[in-house]
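With one protein chain withheld, the remaining protein chains of the complex are depicted in position.
Moving on to subunit A:
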């Protein structure tokens, strides 16, 4: 294709991407470099139905004047990125100097909000992604080998978890694992421990979130692999059969290599999605035991009354960087495959 033609073809997509993806990212980055103006506080007296009290309030006129002079706020450089809520260089350095054992150091790191969230996010991504790929492939092969009559209904049933809105799906599971719910009560009975609670233990909460994650994303990898299985070349399979390959050998040496490009695609999508895990944490009210990077952003924008845009922006940028780091190996692999095929 001529470069000119190519340019005109790509122009609509490219401009949409610049407008809706690139520019917002630039804007978020710029916001993350600034913090709010100094708030001018004045001592005042406030009265209400419950009596009077000395208190402070903000001198809005003085603050508005500061804001007019510098609409973006005060420039803080990368200060927000390295403060306690994020990379916490000072706190990490102190922990390193003041602790004797690696375990102690680790527990101090785990006490910092960003690292705590990062550890859960990475664990979630690292466990859910491979499980979803392997189980998705297994279900796809299973459904593919079913008699024709059963195929339709089983595809439909396998897709169901994907049709449920994440928030609703996790709420349903949340109620089921409640100590009065069907799963929670059954577990109490099985282990004969009336105070056993899935919501009160960190390990069980993590397990619950991961099980939910697998359940919810499984249909995506299943349906992609199922579509891929329809394109496995018949003659290669027949040739393998004639060569005496067992079912398992055909699976490993014919089907899996054939599906390899699809696997890269599914891995890519899953890594991106899992790294941004968010809804189940809110629905499961799991904040006491597990937080994720996306949850921190949400919390910064919501909890304190006045949104901390700088903090949220910094976490967003680091999430993007994290996704890029995770995707790099997969992207390099895809690029190599592409080049091999092109020549």
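Following the convention adopted for this analysis, contacts are C-beta pairs under 8 Å (C-beta built on N, C-alpha and C of every residue); 3 or more make two chains touch, one makes a residue touch a chain; residues count from 1.
The working rule: contacts and distances are computed from a predicted model.
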Inset, instruction - Leaving aside the chains on screen, match the unshown one to its UniProt name from "Sugar ABC transporter substrate-binding protein", "2-oxoacid:acceptor oxidoreductase family protein", "Monovalent cation/H(+) antiporter subunit G" or "Anti-anti-sigma factor". - result: "Sugar ABC transporter substrate-binding protein"
Inset, instruction - May I ask which residue of A:99, A:123, A:144 or A:197 touches the chain that does not appear here? - result: A:197
Inset, instruction - From the listed residues A:99, A:144 or A:179, report the one that touches the chain absent from this view. - result: A:179
Legend entry - Residues belonging to subunit A that touch the chain removed from view: 35-39, 41, 43-51, 53-58, 60-61, 63-64, 73-74, 76, 80, 83-85, 91, 111, 113, 178-180, 194-195, 197, 199-200, 202, 284-285, 287-289, 299, 302-306, 308, 310-311
